[in-house]
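Below is the structure I would like to discuss, written out as structure tokens.
Omission of a single protein chain aside, the complex is shown with its protein chains in their original locations.
Chains here go by letter, A and B, matching the order in which they are written, and residues are numbered from 1 within each.
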Amino acid sequence: MLMQLTLGGLSQGMIYALIALSLTVVYRSTTVVNFGHGDFVMAGAFLSYVLVVLAGVAFLPAAALAMIAMFVLGVMFNRGLIRPILGGPHIGLALMCIAAGYVLRGLARMVWGREVLPMPPVFDMDPIFVGELVITGDAVFIIGTVLVLLLLFFGLMAMTDLGKMVQAVYQSPRGARLIGLNVDRFNDFSWGIGAALGALGGILVAPVSLLHPDLGASFLIKGFAAMTLGGFGSLGGAVLGGVLLGLAEQYAGAYIDSALIEITAYVVIVAVLFIRPQGLFGRKAVVKV
Amino acid sequence: MTLLDVKSLSVRFSGLTALDDVSFTLEEGNVRAVIGPNGAGKSTLFNAISGYVTPTSGTVHLHGHELTQLTPHEIAERGIRRTFQNGGLFPALTVLENVLTGLHAQTHGSFLDILLGRSKALKSEAENIHRARELLKLMSMEHMADTRAGDLSGGQQRIVEIVRTVASDPPVLLLDEPAVGLSPEARAQMMEIIHRLAGEKGVGILLIEHAVELVMAAADRILVMAAGARIAEGTPEEIREDRAVLEAYLGHS
């Protein structure tokens, strides 16, 4: 029972980790929290649905195409709509992101109306039985993909100059500009990567869940909860926060009440912000007079 | 009469002693300058007196009443008003509105009076508007009353900030580098204002200022700080002669 819950929590948590990580990538470059990110996730899921079910493309190339499309969208969004108001108040930036999300959601609904779409299973692998534990192909696929991706991501950060760039821009965009970094291009890239990784979250859940235009909203909140728990701005924290959230949901749902699964994320947000606002690894904000 | 009595005030920020056992008094109608190199702890002294940082030890008394544990707005209400080194105006509000915020505590009428538009609240508001206009007139700024504060020149902003700070006739004023970044004429005007406030209204003024000539001319007494501690105290003449000051501070300029 515990093992089964842990496996379920891990595979959910990996998705949350991916979404929180992609939110953090965007946050660290432009210090914008993308309130429309849930809809980027939804868009990834829908694009892969269109390609697989309607256009008959195989799943893997479809996933790659969807991610590339979302990368481009992320870059365009940053260039066209975020950069012009980047110096302005937080409110404008938050609203701009929400607006972008709604446009995506509206487009999805225009095409699909109020239907709920099932996607054909991708990895029709027979479940593996280990004692009591049932390991499904989807769980293996999700956990495996995200693990590989995380290794790649953090490996690149550690081994190339990318990691230093990320750090420099986060510390001080002006400083980074002074030492010759092309911060605008870096921001474009970060938004692109953020959008593509978020979309991948949607692509991975598509085969195991029902698709509808509003599916992003709950992922956004889970992403926020994971980010808050791990500490705003911390890449590793986002991943750990996501995994912990996935596990917490499963345990709370099984041992306390299944209705709690839906609100674990909200409770985590409220509790962390009130008790330890910097989360596990975030830096504490200092207000100077 | 002694207005402000600061006794052995210390402030520590996790390891750094920003203010180290500083004591002095401020008399009615006196200007006391606080000078010292960057990072000496001058602003920290102001923050500790006005409640923005909690002193690690020591006390502050105004008119013999202790203020040390009060919040900033409570201390302001007791009669210590301050300006900020980086400017504390509200850029989106007009000049008149900025001055009116300085009269907040002087305006009568409860929340309910305001909601219902009762004459008690309206009358008090009208009186304060009148008063704010008079104050602006004294500074020859009445024609700017409806200008956004953010659109003023740096010098004008500093003056409006002072008008706002003294609008409620506080007995004690803390001015954190009010003349920084001003043209020589504007600086002279600022020192003139400070002089008048102390001389005509009997306000006790603590003044942080880097320009030594200005300080020597404007201050009755001078407190010299370095690395959080007081290194000298006295009249401008005494400070001019002081060895420690020459080495620690004046030697630099």
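We adopt the following convention: contacts are C-beta pairs under 8 Å (C-beta built on N, C-alpha and C of every residue); 3 or more make two chains touch, one makes a residue touch a chain.
Keep this in mind: contacts and distances are computed from a predicted model.
**Student:** Given the options "Amino acid/amide ABC transporter membrane protein 2, HAAT family", "Sarcosine oxidase subunit gamma family protein", "Isoquinoline 1-oxidoreductase beta subunit" or "3-isopropylmalate dehydratase large subunit", say which is the protein name UniProt records for the missing chain.
**Tutor:** Matching the unshown chain against "Amino acid/amide ABC transporter membrane protein 2, HAAT family", "Sarcosine oxidase subunit gamma family protein", "Isoquinoline 1-oxidoreductase beta subunit" or "3-isopropylmalate dehydratase large subunit" yields "Amino acid/amide ABC transporter membrane protein 2, HAAT family".
**Student:** Would you mind spotting which of B:Ile35, B:Leu96, B:Met190 or B:Met225 touches the chain that isn't drawn?
**Tutor:** Checking the options B:Ile35, B:Leu96, B:Met190 or B:Met225, the one contacting the hidden chain is B:Leu96.
**Student:** Which one touches the absent chain: A:Val103, A:Leu156 or A:Leu210?
**Tutor:** A:Val103
**Student:** With the full complex in mind, choose from A:Leu5, A:Ala64 or A:Leu95 the residue touching the hidden chain.
**Tutor:** In the full complex, the listed residue that touches the missing chain is A:Leu95.
**Student:** Name every residue on subunit B in touch with the hidden partner chain.
**Tutor:** Touching the chain left out of view, subunit B contributes residues 50, 52, 71-73, 76-77, 81-82, 84, 88-94, 96-97, 100-105, 107, 109, 111, 114-117, 121-123, 125-130, 144, 146-148, 151, 164-165, 168.
**Student:** Please give every residue of subunit A in contact with the chain that is not shown.
**Tutor:** Interface with the chain not displayed, on the subunit A side: 33, 35, 81, 84-85, 88-92, 94-96, 98-111, 113-114, 213-214, 217, 221, 224-225, 228, 232, 259, 262-263, 265-267, 269-270, 273-274, 277, 285, 287, 289.
Going forward, only the chains that are shown with their structure count from here on.
**Student:** Once you find the CA centre of subunit A and the CA centre of subunit B, what distance in Å lies between them?
**Tutor:** So the centre of subunit A lies 49 Å away from the centre of subunit B.
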